[in-house]
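Step one of this worksheet: look at the structure below.
With one protein chain held back, the other chains of the complex are shown just where they sit.
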């Protein structure tokens, strides 16, 4: 068949299976996060959260999904229909694509690009379009303002995100995520690259516009921001896209700063899940604890504080790497 | 420079402290009451389901004066008056539409005989709205409610049911206005 041998076909089938398995695992994890976040927020606000549907309320996810599937999928008559429909697909697409280069264990992972990290940055920079186009196509003042804020916020924080990662890249000598993990066998990057870790955490939070950087969807000012006009499964895609973003940033922190699957005794996958799960919970804790900054505060914090720290970090790391070589 | 460093330190430490304090809430007691299994404490004067109470003697307190119906801001009470052979007033029907009722308690305040009272019970959900309309038989309870020992006719100066004028508690003999003697 097509001049391929049996071994090659088996290889292709295995890769396809692995890809689909990772895709499903990631999307299911993101869907479960809806429940995890609500339970954790409950814990930190001295209440229980959803605990009625199924054991510990875990079937709340299924209930929410069923509800959202059966909601009316309404497109406002004044909206730009094509763009309105495309917008939520973009955020799902870019975030899921970014998972392609994340190495989960020594063997599990879709692809090892030699520009893995750049690929993730590229995908996250394309993710801006989802929000900005949703805001524009809704033809709604709140949505447009939300889209505007997102554009400025995400473009700015992408800069610091990229710069903070340069230190990691310098230490590993490669953009390949797998090489970056393997370079941390002696010492996790969190120790030599602590400033970069802090910047990446903050910028990552802003990049997926999670609280405290959820200005694009600040309820008090913008009703629901860019997704004000969205309903049904289109809103659901934004919703799940946000959780996918949390999972992605948590995986990236794990891979880049906490040695990915590296760890004693337990198998690699368990270590990866534990580390990533910890950061998912941390993002929820951030949402529970912190207040939303004003828009100008967000911008000046980024450009006046994070940018200089990131640049100094890159310079020092570069100097040390050259001196050690 | 020192000032900026101070500001930066203050900002960072306050954010970290907030996160820490929020995390410590993990170990606090939950404030939620798991309602159907665990009943909440309702104070005795909680304004819930409305009842009609009885005298300590067991007779109805309501005298069908319609003051509750007048006081009701949403007009959910309807009373029809009747009399027994001794001249005592009774409500023939006493109907409260609980789908209109806002549980404000004005009826209770307006009632001169303490007949209508609000009780600490809120579990009144129905699937059919018609079932929210309570008739007298649904409202009337066999107790005295929040006013034990109070009996309107025993303290009121009205001649009714074998009790003549001047026979009520703490009531003086009626004055004969046709005589000039003290």
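Observations on the structure shown:
The letters A and B name the chains in turn, as written, and every chain counts its residues from 1.
The rule is short, and it goes like this: a residue touches a chain if its C-beta (ideal position, glycine included) is under 8 Å from a C-beta of that chain, and two chains touch if they have at least 3 such contacts.
Here, contacts and distances are computed from a predicted model.
Selecting from "NADH-quinone oxidoreductase subunit J", "Cytochrome P450", "Peptide/nickel transport system permease protein" or "Efem/EfeO family lipoprotein", the unshown chain of this assembly corresponds to "NADH-quinone oxidoreductase subunit J" (UniProt protein name). In terms of the touch definition stated at the top, the absent chain reaches A within the entire complex. Residue in contact with the omitted chain (choice from A:128, A:237 or A:306): A:128. Interface note for the absent chain: among A:63, A:113 or A:309, the touching residue is A:113.
For chain A, the residues touching the chain absent from view are 80, 82-83, 113-115, 118-119, 121-122, 125-126, 128-129, 132-133, 135-136, 144, 147-148, 151-152, 154-155, 158, 162, 173-175.
Convention: only the chains that are shown with their structure count from here on.
Between chain A and chain B the centroid-to-centroid distance comes to 55 Å (mean Cα coordinates, whole Å). Those residues of chain B that touch chain A in the complex are listed here as 8, 15, 18-19, 21-23, 25-26, 28-32, 34. Residues 43-48, 285-286, 288-290, 305 of chain A are the ones touching chain B in the complex.
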